[in-house]
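Let's turn to chain A:
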Amino acid sequence: MPGTLLEVSDLRIHFPTGDGLVKAVDGVSFSLDRGRTLGIVGESGSGKSVTSLGIMGLHQGSSAQISGHIRLDGEELVGAPPARVRELRGSKMAMIFQDPLSALHPYYTVGAQVAEAYLVHNHVGKKAARKHAIDLLGRVGIPQPATRVDDYPHQFSGGMRQRAMIAMALSCDPELLIADEPTTALDVTVQAQILDLIWDLQVEYHSAVIIITHDLGVVAELADDILVMYAGRMAEYGSAEDIFDQPGHPYTWGLLGSMPRIDEARLERLIPIKGTPPSLINVPPGCPFHPRCRYAGMTDGRSQTEIPALHEVEPGHLVACHLTADQRRTMRAAQVLEEAEAPAVRMTQGDV
Partner candidate 1 sequence: MRRPRTIGLAALGMAAALALAACGGSSGGGGSSSSSSAGFNAAVTSVVNPSSHKGGTLTFGDSSTPDSTDPGNTYYAFMWNLTRLYTMPLMTYKSCPGKCGLQVVPDLATGPGVVTDNGLTWTYHIQPNIKFEDGTTVTSADVKYAVERTFDRAKLPLGPNYFSLLLAPQKPAYPGPFTDRSKNLMGLKAVTTPNATTVVFQLAHPFADFNYVVAIPQTAPVPPNKDTGTNYQLHPMSTGPYKFSSYQLNKQLTMVPNTFWKASTDPNAKQLASKVTVTWNMNANDIDNRLLAGDLDVDAAGTGVQAAARAKILSSPTLKASSDNPISGFLWFTYINTKVAPLNNVDCRIAVEYAANKTNYQTAYGGPVAGGQIASTVAPPNVIGQKAFDLYEATSKPNGDLAKAKAALKACGKPNGFSTGMAYRSDRPKEVATAQALQASLAQVGIKLSLHGYPSGTYFSNFAGVPNYVHSHNLGLDIGGWAPDWPDGYGFFDFIAAGNTISPAGNTNIEELNDPVVNNLLNKMATTTDATTRNSYTAQIDMQIMKDAAILPGVYAKSLLYRSPNLTNVYVQPYYGMYNYAVLGLK
Partner candidate 2 sequence: MLLPGRNPGRAAAPGIVITFIIRRLVATVFLLIVVSMITFAIFFLIPRLAGQNSYELATQYVGRNPTRAAVLATETKLGLDKPIYVQYGTFLKAIVFGTHYNSGTSTTYCTPPCFGYSFRSQQPVWPQMVSDIPVTLSLAVGAAVLWLVGGVAIGVLSALRRGTFFDRFSMGVALLGVSLPIFFTGLILLELFSYKWPIFPNVTFVPITQNPLLWARNLVLPWICLAFLYAALYARLTRAGMLETMSEDYIRTARAKGLRERKVIFKHGLRAALTPIVTIFGMDLGLLLGGAILTEVTFSLHGLGLFTVEAVQNQDLPEILGVTMLAAFFIVIANMVVDILYAVVDPRVRA
């Protein structure tokens, strides 16, 4: 399709380890158009970062076994020559990471690192690259960029660093920007600024953006589409409206329920999802979520034995769950009520 920039189909990324085969990503498919934002949501270990690294070709050199398809602007990346993928990295697709302090090299100035990203893919002189870096730093909202360009990462505040990282990623006008937990390491107030920046830049550059996060609140702002991942598999995929209005997967319900909402009048009890993410070596048989799902018992045992396929519950809205549409509707309503009636409870950190 003409607007489609990125098409991922049945992507599997497995790591053979001494303890067994880690199926970090096990059958993920989605597509992303230019100018749109996809939010990939999930807990730690859900495979979201591994997916993005896989798109960028950053598993090269590790023991990862990658199968499936990743097509960037029609070009197949899985199995492509590493030199070609390297060419695309930083130029056509770029990535920003979670902790900008550790992600930036402490020994080189911010300007040098931003300029380096530009110089890798463009044959220009150092001066030109430096000017470009100053421009970018200004564009991402860093004050006095001509002076700050010679500062080192440790001299920037957290938010500024992330802006610098964004500048670095944008230096070659990438068509795809992947932001892996871009605000997790930042203060709440700064988070909003960064997200706004990403929004503005996307509008300006008309790039496709993937935002990876465990925080639904982040994607609520920016994402056009949302992919919920669990245990390396897709749990739910659809537009942001669909996911928030009519979430279909019990895991998504859990995520929504455990999400502190500032728009509610009174404080609701946060209901955490019981249990912990499963081992990716020994993924539970059947539905990977079933050990933690409150509704697993309602599927006649299919949750324990049968891997749920992705059903299209509405046009463009996929859910991988054995519950029927009716069951889903009922259970969702009950859960919402439960959340509403829960006694007011002070939010503590541990509840999220």
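Candidate entries met the following condition: all candidates are chains of the complex that A comes from, given by their letters.
One rule holds for everything that comes next: contacts are C-beta pairs under 8 Å (C-beta built on N, C-alpha and C of every residue); 3 or more make two chains touch, one makes a residue touch a chain; residues count from 1.
Quick caveat, the model's predicted, so the values are computed rather than measured.
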item	value
In-complex contact of chain A, chosen from 1 or 2	2
For the chain A and candidate 2 complex, residues of the former touching the latter	56, 58, 61, 86-91, 94-95, 97, 99, 102-107, 109, 116-117, 120-121, 150-152, 154-155, 165, 168
